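Have a look at this one.
Just one protein chain is left out here, and the rest sit where they should.
Chain IDs A and B follow the sequence of writing; residue 1 opens each chain.
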Amino acid sequence: MEHFKIRDLSFSYSGNSEKKNLDKINLTINKGEFVIICGRTGSGKTTLLRHFKTALTPYGKRSGEVLFNGVELEKVGAGEQAAKIGYVMQNPDEQIVTDKVWHELAFGLESLGCEQKSMRSRVAEMACYFGIQDWFHKSTAELSGGQKQLLNLAGVMVMQPEALILDEPTAQLDPIAASDFLNTVRKINAELGITVVITEHRLEDIIPYCDRALVMENGKIIIDESPKGLGKLLQEKKSPMLYAMPAPMRIFCEADGRGECPLTVRQGRDWLGSELGDNPQIKELTEPEFNKEVKAPALSLKELWFRYEKDSPDILRGVSLNVPQGSISAIVGGNAAGKTTTLKAVCGICKPYRGKIKIFGKALNRYKYGELFNKCVSMLPQDPKSIFVKKSVREELYEMTNDSEKINETASLCGITELFERHPFDLSGGELQKAALAKILLSEPKLLLLDEPTKGMDAVFKKSFARILKKLKERGVTILIVSHDIEFLAEFADRISMFFDGGILTTDTPQGFFGQNSFYTTAASRMSRDIFKNAVTAENVAELYLKNKGNTYEKVR
Amino acid sequence: MKKSDKLLLAVFLVLIPVTLFIGGKLPGKGYYITGIAVITELCAPFFASFEKSKPQARELAVLAVMCALAVAGRIVIPIPHFKAVFALIMLTGISFGANAGFIVGAAAAFLSNFFYGQGAYMPWQMMAYGAGGMIAGFAFCNFKFPKKPWIMAVFGFFATVFWIGPLLDCSHMFLAMPEISLASLAASLASGFPVNISQGVCTAITMLVFGKPLIEKLDRIKLKYGISEAENGL
Partner (left out) sequence: MGFEQCHPAINFIYFAVVIYGAVSFRHPIFLMISFLCAFAYSIKRKGVRALLFNLALLPLTALFALYYCSYTHFGITVLNKNFIGNNITLEALLCGASLGISASSAIMWLSSFYCIITTDKIIYLFSELSPKAAMLLSVLLRIVPRIKTEAQRISLARFAIGRGITRGNIILRAKNFIGIFSALITETLDSLICVSESMQSRGSTLRGRKAFSIYRFDNRDRACVICMFALITLTAMGISLNQTDMIFDPKIIINPITPMSYLFYFAYAALCLMPLALELRTQYRFKKARKNVNTYPQR
């Protein structure tokens, strides 16, 4: 039974009449299907999703039609659309409309004019299903990101929709909240039979369970395939989207495996085990050198203690860390553990009541304000939009310096030369981070602090971002990253420190750090830990696999 | 002229003065009723101005922000008779047309009076503030004045001194003077003139300083979300 049918849909935004954001899209989605749409930033995914509801359809030139249950979408009434098609957007904060959780849950039902009794029972049902009953009376401003997004989903589900459209819902969430959220979406599709159309960059949790995966590029749908066949197809087309796929699929494709493509870690382990047996010859890669002692560190934190208010508990309880010059170091840890607070302490935003901070050997309080942030330290915040105040990227860069040569050089390093005339608030995904990075690089920092730099970035962007960081490292810039993105750090960081219980526990290389963990580690490591000793990235596993098979490993792209 | 603009003029020139006149005769807190009547009458041309059947929530959201800025412009500056509110209302009219300017002006008057005290002047203030937005909308959208800061500043000055100011002074005459005659009109206008000049100066300064950035921001929003192209103007 057809739920949505899109015929020859073409669309372009009003400012840009030549570029087609959607190019003759033809798509049919059946009732109860779980469809994933992948693609790079700017490929048209969000634009396509917004056409599923007239209230959200963007403004521009359009041709073609969208049918819902066989009726043209424009002819479907606002009330019917509001109830039957649920839409969850990317930013959890901007979707919440009311000040209290209970009101947010009841909002949709109030608009539909439900009777008091049925409203109460539906709200109660949803609150129980999502586990919201504990924070039912809380204020929405107090919730964490994961809770907010869950609340948004509940607020949509309470109207009992037939279809659920989700636009990168976990982009702003930490891995645990993201995984919980996607599990809930999966449950909703499996248990309630609601059609789900979702775009995501975080594919490990959902590719194994979807019915179809679509890949979009330049406004066209280039692949429409079940997940098992997806890997091979991407490899044949030499599509960069292969890099975005879950680790088991990537390893299978890079190692040129035969047979059925594994989608989950478990399937991957079975495949590896069946191909290599229990005891392969080559078990580990050479580990890079690791010096526990750091001479002349770029940043030295000694026993920092800090709390936000007199009566609140300590957030930093004796944080000590030495960051060597010219390295890419990372701090990982649970949510709200205190990692961002540590970065803020380095900048001087949070002043610890005990402990010493030394930047390049000089105590922090000896630096004057202008001195500290000029050619010394700079921080890229979690929300990179917050540092932009002008109306074009060009003006933003010129705010930092007048040297146009330096600006052009930095812009080409960061790959943002085409974005000069765009308004910074119109940038999306990785473009925002790159533009923000270019801006702060213009102050020529020697110590660069990055707070969750890969949030909302697609996989290919992450690779190019990492290339920029590597080039900076070659120039001698020290980089300290706080992140939840274990896969990214496993591939590109030199040192990783674990933040727990108010302090830094251990510091090690990615291989050493992730190699010994069972849960808090990359998918590739989980897949191969019984067979290989220290393979933490997909490339590591593929390399070892091929070595064992007697082939040499060459990068596919 | 578009149908909605004709409707707006009709409402403004005929219906609202009649309402105000009758409303002035109501005892005590009758001005609340007059105020609500004025707003309702304004809604007719406002909704007529939308090409589609209903205004999108986006357009209302932008107007709400402009209204909030206008209210802030009146409340935040502590100097009496030196309020930025007229400039902000006119900027709304310049960006979105006469109807939007009128509604935002009237709403700003109503809401800021919660801070300053509601009184019998309220419907008059609503009409006068709204008239400021309306005339700015007509001038810059229909008659296509160029939207340069100094032009907007000069326009703002003259509109405050010779249009909004006198309208507010008329209210003084209707409500506070013992008799309605040319002499009392002259007296009200004369007494209000210095206040109007100082307001006019403030309007001009606000236009010079904030005019261009605000118009740019609103233009970007208009382009991105498709709110009121030049032909479809609000």
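Here is the rule we use: contacts are C-beta pairs under 8 Å (C-beta built on N, C-alpha and C of every residue); 3 or more make two chains touch, one makes a residue touch a chain.
Predicted, not measured: the structure shown is a model, and the values here were computed from it.
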Residue, one of A:T28, A:S63 or A:S111, that touches the chain absent here: A:S111
Hidden-chain contact residue, picked from the options A:N30, A:S144, A:S179 or A:S443: A:S443
Identified contact with the non-displayed chain, of A:L22, A:I132 or A:M159: A:M159
Contacting the left-out chain in the complete assembly, out of A:E65, A:D224 or A:D383: A:D383
Touch criterion as defined above, residue of A:I222, A:C347 or A:V460 at the omitted chain: A:C347
Chain B residues touching the omitted chain (full complex): 54, 56-58, 60-62, 64-65, 69, 213-214, 217, 220-221, 225
Missing-partner contacts on chain A, residue numbers: 53, 55-56, 78-79, 82-83, 87, 89, 91, 93-100, 102-103, 106-116, 119-120, 123, 137, 140-141, 155-156, 159, 344, 347, 349, 369-370, 372-374, 378-379, 381, 383, 385-390, 425, 439-440, 443, 449
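FYI, only the chains that are shown with their structure count from here on.
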Chain centre separation in whole Å, for chain B relative to chain A (CA means): 46
Interfacial residue positions of chain A with respect to chain B in the complex: 14-15, 55, 58-60, 391, 423, 426
Touching residues on chain B, where the partner in the complex is chain A: 57, 216-217, 220, 223-226
